[in-house]
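What you see is the complex with one protein chain gone and the rest in place.
Each chain gets a letter, A, B, C, D, E, F and G, in the order it is written, and its residues are counted from 1.
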Amino acid sequence: MTHHRSLQEILKAVHSGKMTVNDAVHHLKGLPYENLGYAKIDHHRGLRTGFPEVVFCQGKTSEQVTDILKRLSSKNPVVLATRADENVYKDVAKVIPHAAYNKDARMIVIRDPKHALNPQKDAGYILVVSAGTADIPVAEEAALTAESMGSRVERVYDVGVAGIHRLLDQKEMLDNANVVVVVAGMEGALASVVGGLVSKPVVAVPTSIGYGASFQGLAALLSMLNTCAEGVAVVNIDNGFGAGYFAHLINR
Amino acid sequence: MTHHRSLQEILKAVHSGKMTVNDAVHHLKGLPYENLGYAKIDHHRGLRTGFPEVVFCQGKTSEQVTDILKRLSSKNPVVLATRADENVYKDVAKVIPHAAYNKDARMIVIRDPKHALNPQKDAGYILVVSAGTADIPVAEEAALTAESMGSRVERVYDVGVAGIHRLLDQKEMLDNANVVVVVAGMEGALASVVGGLVSKPVVAVPTSIGYGASFQGLAALLSMLNTCAEGVAVVNIDNGFGAGYFAHLINR
Amino acid sequence: MTHHRSLQEILKAVHSGKMTVNDAVHHLKGLPYENLGYAKIDHHRGLRTGFPEVVFCQGKTSEQVTDILKRLSSKNPVVLATRADENVYKDVAKVIPHAAYNKDARMIVIRDPKHALNPQKDAGYILVVSAGTADIPVAEEAALTAESMGSRVERVYDVGVAGIHRLLDQKEMLDNANVVVVVAGMEGALASVVGGLVSKPVVAVPTSIGYGASFQGLAALLSMLNTCAEGVAVVNIDNGFGAGYFAHLINR
Amino acid sequence: MTHHRSLQEILKAVHSGKMTVNDAVHHLKGLPYENLGYAKIDHHRGLRTGFPEVVFCQGKTSEQVTDILKRLSSKNPVVLATRADENVYKDVAKVIPHAAYNKDARMIVIRDPKHALNPQKDAGYILVVSAGTADIPVAEEAALTAESMGSRVERVYDVGVAGIHRLLDQKEMLDNANVVVVVAGMEGALASVVGGLVSKPVVAVPTSIGYGASFQGLAALLSMLNTCAEGVAVVNIDNGFGAGYFAHLINR
Amino acid sequence: MTHHRSLQEILKAVHSGKMTVNDAVHHLKGLPYENLGYAKIDHHRGLRTGFPEVVFCQGKTSEQVTDILKRLSSKNPVVLATRADENVYKDVAKVIPHAAYNKDARMIVIRDPKHALNPQKDAGYILVVSAGTADIPVAEEAALTAESMGSRVERVYDVGVAGIHRLLDQKEMLDNANVVVVVAGMEGALASVVGGLVSKPVVAVPTSIGYGASFQGLAALLSMLNTCAEGVAVVNIDNGFGAGYFAHLINR
Amino acid sequence: MTHHRSLQEILKAVHSGKMTVNDAVHHLKGLPYENLGYAKIDHHRGLRTGFPEVVFCQGKTSEQVTDILKRLSSKNPVVLATRADENVYKDVAKVIPHAAYNKDARMIVIRDPKHALNPQKDAGYILVVSAGTADIPVAEEAALTAESMGSRVERVYDVGVAGIHRLLDQKEMLDNANVVVVVAGMEGALASVVGGLVSKPVVAVPTSIGYGASFQGLAALLSMLNTCAEGVAVVNIDNGFGAGYFAHLINR
Amino acid sequence: MTHHRSLQEILKAVHSGKMTVNDAVHHLKGLPYENLGYAKIDHHRGLRTGFPEVVFCQGKTSEQVTDILKRLSSKNPVVLATRADENVYKDVAKVIPHAAYNKDARMIVIRDPKHALNPQKDAGYILVVSAGTADIPVAEEAALTAESMGSRVERVYDVGVAGIHRLLDQKEMLDNANVVVVVAGMEGALASVVGGLVSKPVVAVPTSIGYGASFQGLAALLSMLNTCAEGVAVVNIDNGFGAGYFAHLINR
Partner (left out) sequence: MTHHRSLQEILKAVHSGKMTVNDAVHHLKGLPYENLGYAKIDHHRGLRTGFPEVVFCQGKTSEQVTDILKRLSSKNPVVLATRADENVYKDVAKVIPHAAYNKDARMIVIRDPKHALNPQKDAGYILVVSAGTADIPVAEEAALTAESMGSRVERVYDVGVAGIHRLLDQKEMLDNANVVVVVAGMEGALASVVGGLVSKPVVAVPTSIGYGASFQGLAALLSMLNTCAEGVAVVNIDNGFGAGYFAHLINR
């Protein structure tokens, strides 16, 4: 994998004649992605950012998703696809039989059987907290993403602030987490309350759950951005994947 | 005060000849307001809605405010003016010496000395709760309004959700109130948390305190409108007066 | 029901040896909610806020709604579910035969037959006023909610301000109400007009009825928040339930 | 004033030799505006639209305003300048001594003394109605504009819907108007109520009076656009001039 | 039709004993609307505003529309229903055979055969101008409304500003109209251009035609409200009915 | 084609008697468009702006599109229709057999076989760059538009900034383009990065690809308008056609 | 510090008689905050969240800030105040002579001289990256916050994407950071580009730098929330403090 050589190594190889000028040009310019025409699969991303490209299925045909996943899974131990509906999964499963589907999270996970992931039970964990039952799909997307990347994840669901004792009961669970993901729609107040209770980073995910003046999640988004608690950062509305990914980077 | 007679009484008086047609026309048409040209002072409002017209000073000249207050206070035991800056008060005080000014709430209160207001110590009370120090002017506007109308008011300030124990400490105070006014800027989460704790009506007042994506109080407003707690209603941004007035109507 | 004991009572019991430390920990920590995994049913809410948790059906599966209602109705004389479509009701009715459905309001009401609710005819009432025919579903949600909680409710529908005599005709009905719920879409002006006519609290519900620059109820919402009338507070767009609940808290 | 000749007249004159080709080109192309470099004064507008160009002073220097007014007033019996602060007027008055200034409306009116305007007392009139005292400047801008153009104008101020009897009292005044201009800030409900009372066109002017969720007049604007009353059209926020102009076109 | 008597006449009748007190109460209070429970049909509106209530079908059931139309058409020579889809019309036509349907405008017109409407060919006319082919449904709603009310209407369609010669060609048509209705989506510039060309009132109707940053007609709406041309007023997005109604009030 | 004669030529002809007054009026007034009633086909546009009218199919019936295309294609070598779904194309193809359809771009292209378009391989080219796979339909609309007008177009797809090496690899392609069209949804950052790399005009097209706080393309639109790079201009969300057209005007 | 005892310890002490019931009530209820009336200083926060309360000066009087800082600094080794203008600092410095002021960041830092903070040179660091010179105040607020909390911070300023080589040059600095804070106004694209380059968490801070359609930072905020890069979370507009705090929690 020459693309790991440093600039200096390549130049030294050129200088010593071990590498031709043309090869050097190729190495310096040719970063390892695969060109499917409609998509440029970024095999290099795993090396660069620690995890392979994740396929966002919305707006892609079933064929495109299948094709991209086939190529990604041939070179990576774990591959994820988000916002995948069940039909897409069925098409993928025909070609990649060990692909698994999580209906709640609408995610496809393809894990190389040789790379089983067994996070130790006493590993530091990410806590995913959701305000209501309807927020669970987004919460599961976050949880599954982080788990697929190798983090231990714990879940506490339906602890919205309207019955704050349900949340306070989980104080120990909150205190021991390395990072907390808070998933909430409507007014999104849960992020502020959790942020005030813990000393760890809180990743807030507004959801589009609500109606009327929630404006498809805008109310929760603004609420979380304006939190009076410290130690809270926010991702896009319904972006469970982004929160899980970000939380894993911290937990790692 | 003929304007209290019912339609039937007036018609009977006409029928019996006790009232001329012209007088009846006058009674039926002429509702008792006073026309200053630039303003029509609604002396009837006290009878109709239980409290005289309140003067919103913003956008009125000092002369206009003084003139209107003079006329209102001649016919009502208590008169209020909101959003009054100190200069307006000084002009008013020259003409109405017993006018009092509350700088925090930016309000002028004119109380007929013969109508001292002494709510009993054990009367049911309105609790005004504020999230932060900067929300106090709006909270005071609410408290002073309700007090001027005759309600007993208690205050609990600076109990934002980022340190929720400060709020939980006030559980007894919250439980015993007849109605709670919650004043909060930034993400306005306090309204939801209080709403989940009490069984009494909560009147939420978003404030413009905050910056960036608070958009001058929009974030708190949307948050409060989308509260997951039941029993919460909302007034305009920074509308302490409206909340105090509304709370008094409930507490009365 | 030990969860009603005060902190002091529990501590005294511990002190006197009547309660073990472990039991006390349990009492102090273990608030009575039931954990279904995807939902934490808050049986305590009835005690805390005066009415059991209300099930918001939108975003929940038919199974989840049925399961939650079964558990709630086993411990509460009256249970409500809002935003329930007819199919959900049919599934619920299979398991809870005495569940009733109101199609206009899209609500399921489950009332323990032993707790018949007969508000006296001369009880103080909530008046629900709607501007147009299309606002009736939201108005009915408000009315039915308050009735289910035990309030007497009167209705005046289709009295929008474009024909103000229809409203003025109801002056007596308005004057005698304890609290008025005003339901209006389009420009929502009815809330201001009613607010100017009565001396009781007005709970305004903007609806999403309208088109174009109504922006799904935003116009009515902003209109109601900016009302020039005093004594008006606002709930979320189309939130008939919230208005009925709030009105009942006042009327109670 | 050859620019009034029809195309056919000009072509006939060319055909008959009474007009040279060059003159015809000039006539057909050269519309009569005066080029000051920074502004092209449209002397033709009076003929085209019935009233000369009106100078919007905001964003123009005092010199520019004076210069434009001097030229316009030399060719037109009545010239208006809107959004003029008092300093601009003082500069204008040095050069055009008979220029008059209306402080409320922030307008300069220059009327050729030979063209005194005396609308007959019994002429059809425009009624300008304002909701509050603070809306008067915009209302006066509307009234003065229409008067300057030759319409008879009547005024009814401070009749907001919170005290609807003040408005109903003016029923006769409303019924007899040819067109009604309604000026209101806050929630702007007055336009709907007036629209429901009269059978004449209602021109609604939202004002920026209000605070918080009025968003500088947006609430009133949306309210007026979504009015449930028929026969209402709307102009820009604070656009008294536009409403007065439009009303005059109808009244004419 | 006693409801036409003036207050004074009624009072005189009471005084002279020609009318009993009870009858007078009835006359003064009982304005003539018909209460269907879900709707209060305003038979009085025809007298008050010059045209009977128009039925806005959106959000009403087919049964409700039919019922209301039956009652309205029994007392009025012309009745309109807007936003009616074809199925609603079919239901109406079963009961009111002479009901007519205009598919473009989505309107039902019910005209009493005895009141044929024949506006004279040389009557002053309303000109309805549309920018594009896709704006025609809204334009037709405007045109048909005004025609149903008795105005002569002329149409000029597809004259958007991108090919301004198509508009300039219609200069004579524009000049001779009493009032011009301009219907345009996208950027709505046509209203400004027409406003600059004519000396008559221009009623601008933004449409939701467009995509992306048109935000369902918001771009056209804002454009029309900010027009640099004088003599333009605006109605709600897609509100062809409102524009036609307003134009007829002017043209009448 | 008399409509190409200058004003002076026509006037000279009138003067010399070679043209009658009536003919001249016709020439001067009658610009060459064809009136279908619902549409005014602008045959003159090709002469005026360099390319015939392009048919925007959205909101037009299949019959209207077919009819307009038939007439346009009879007088122009190349005719385009955008936002055409496949069914519309099938109807068009029955009547215009050589009409071609591009499914990605949802465009119909009708090219007169006698006017084959063969841009030379070494002609200056427009480079169309897209950020993601889901942006390709909009990118293809841009590319196909410019190609249909005669420009050479090159494509570089799926080079979003999250893997910037994929873009940097295309530096040479970027450097040699005459103009670059950048198509990107989500945060639209690609426009700024490309703008910083090249010295040629960049036409940015925000797309509606994204979710949550992308608000249907608003995020990308605002991002592109606020670009810190110089030499970037923006078209409407999803307006591939507009970008391709604009790029061709530059490249020409 | 009894407030660290567990619930069980306290109960055991009560049981054994070592603690009276009253003391236990006090311990369980009385969390250690200090009540100034207008503010409740949360001395407990340091223990709960790892850092004492930070004073947000905006909206507080100079006296209030000084008072709060005096009390906080008496119990904490490091105390911060944000959004402090220079006059506030001068007042504070009179009372707390070792208070330091950073003009760029508008922050007051009060550090107990006995607790000097010397992060080791080879400690893991937070990298603060800013797009433009005008973003530096926000970037400095982030950097100073994290430094005050004990993190090592490195800075790379003025590396906006319009000249991407300036950023790519810092690749090594980026690769070696534990967490990257990206501060950018205008279109905020820098967050996406950095997010694509690094494998560490990126905390994005939109700033209000820009004009026109930046809408005071909204464009950058939306851009960052919609980033196509993974591993990016966002804080409020101009919230340098929040980003620095959050980054320190990760880096710790």
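One rule holds in what follows: a residue touches a chain if its C-beta (ideal position, glycine included) is under 8 Å from a C-beta of that chain, and two chains touch if they have at least 3 such contacts.
Nothing here was measured: the structure is a model prediction, and the numbers come from that model.
Taking every chain of the complex into account, the omitted one touches A, D, E, F, G.
Only one residue from E:V88, E:A131, E:M149 or E:V203 touches the chain missing from this view: E:A131. Listed residues F:V54, F:A84, F:A105 or F:A142: the one in touch with the omitted chain is F:V54. Looking at F:S73, F:S208 or F:N236, the residue that reaches the missing chain in the full complex is F:N236. Where subunit F meets the missing chain, the touching residues are 48-51, 54, 196-201, 203, 221, 225-226, 230-237, 242-243, 245-246, 249-250. Within subunit A, the residues in touch with the undisplayed chain are 7-8, 11-12, 14-15, 17, 21, 24-25, 28-29.
Think of the hidden chain as still there; on subunit E it touches residues 131-132, 160-164, 186-189, 192-193, 195-197, 210, 212-215, 218-220, 222-230.
By our rule, only the chains that are shown with their structure count from here on.
Of the two chain pairs shown, B-C and E-F, the one joined by more C-beta contacts is B-C.
Here the CA centre of subunit B is 38 Å from the CA centre of subunit G. Per-chain Cα centroids separate subunit E from subunit G by 59 Å.
Taken residue by residue, subunit E touches two or more other chains at 29, 48, 221, 236-237, whereas all remaining positions touch fewer.
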